[in-house]
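Below is the structure I would like to discuss, written out as structure tokens.
Let's turn to chain A:
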Amino acid sequence: MIEFRGVNKWFGALHVLKDITLSVEPREVVVVCGPSGSGKSTLIRCINGLETIKDGDLVVDGQRLGDRATNMTELRTEIGFVFQAFNLYPHKTALENVTLAPIHVRKIARAEAEASGREMLAKVGLADKFNAYPSELSGGQQQRVAIARCLCMRPKIMLFDEPTSALDPEMISEVLDVMVGVAEERMTMMVVTHEMGFARKVAQRVVFMDAGAVVETGTPEEFFSDPKTDRSRAFLSKILRH
Partner candidate 1 sequence: LDDITKRGELRVAVQTQGPPFSMVDAAGKRTGSSVELAELMAKEMGVKITFQDYDWDGLIPALLSGKADLLVADMTPTLARAMKVAFTKPFMHTGSAVFAKSDSKFGTMEACKAKGTKIAVLLGATGEKVAKETFPDAEIKSYKGGGPLLLDAVNNGQADCGVNDVSAVKGQQAAYPAGSFTIMPEVLSKEPLAFATRYDEPDLLIWMNLFLDQVALDGRLQKNLDYWVNSEDWKKDHQ
Partner candidate 2 sequence: MIWFQLQSLMGSYPLALRGLGMTIALSGISLVLGTILGFAFGVLRTSGSRLLDSAIGLWVDLIRGTPFLVQIFLIFFILPELGVELDAFTAGIIALTNLAACFICEIVAAGIRSVPTGQVEAALASGLSQWQRMRQVVLPQAMRVSLPPLVGQYVLLIKDSSVVSAIGLTDLTRVGWLVVQRVPNGLLVFAIVGIGYFAVCYPLILLARRLERRMSAAHGEVQL
């Protein structure tokens, strides 16, 4: 479903992605972790073209990114992206946030889009917040709206960039619960997160990145109980200690 083959990326002189080769199967859930600045965000932002790559191949849903023939706008409708900072549209209500793309991109009739939007919001536990503006919602609620916004487009792939790290501790679990629900519907998912409980519960694979390179991949059990490299051991000790 997603395939990196020797992908490199620079920001100016900074080599942020170093020869990444990695593939994600349909219906697979992959968790990406690694220290700050290691290139995790850059990696998944490449997948829906928020960043462009310099060399190597990146094939998503059968289409090679950067090809003339690939219509990025269309491809993006197949990919949901959840941001750390939620990025809800502050001038629109929850329901409007959720129906904006279906109506304008998928050209679904408003009534129909709203029906499915309501259903999706109910599914993430916000049946009573249809008409609330983002500023009236807690962080956890905002992030759940953001997830619903992606799901409404019925994407094939869901990408998450540290979806819970801007949240208060008690709100983290409500968002993780929703994500577990999505994972259980067996959608292709790639999740950047430090929530190891989540990784253990739903991930088929954990990818550990450091300094722009994929250093280690493995099943959650392997990775947490027996990290192979020094760098992953040091990282795990830091985030699991407290």
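In picking the candidates, the idea was that all candidates are chains of the complex that A comes from, given by their letters.
General observations
Please note the rule applied: a contact is a pair of C-beta atoms (placed from the backbone, for glycine too) under 8 Å apart; a residue touches a chain by one contact, two chains touch by 3 or more; residues count from 1.
Since this is a predicted model, take the numbers as computed values, not measurements.
Any copy counted, the candidate of 1 or 2 that touches chain A in this complex is 2.
Chain A contributes residues 48-50, 73-74, 76-77, 79-81, 83, 85-91, 100-101, 104-105, 133-135, 139, 142, 149-150, 153, 166 to its touches with candidate 2 in the complex.
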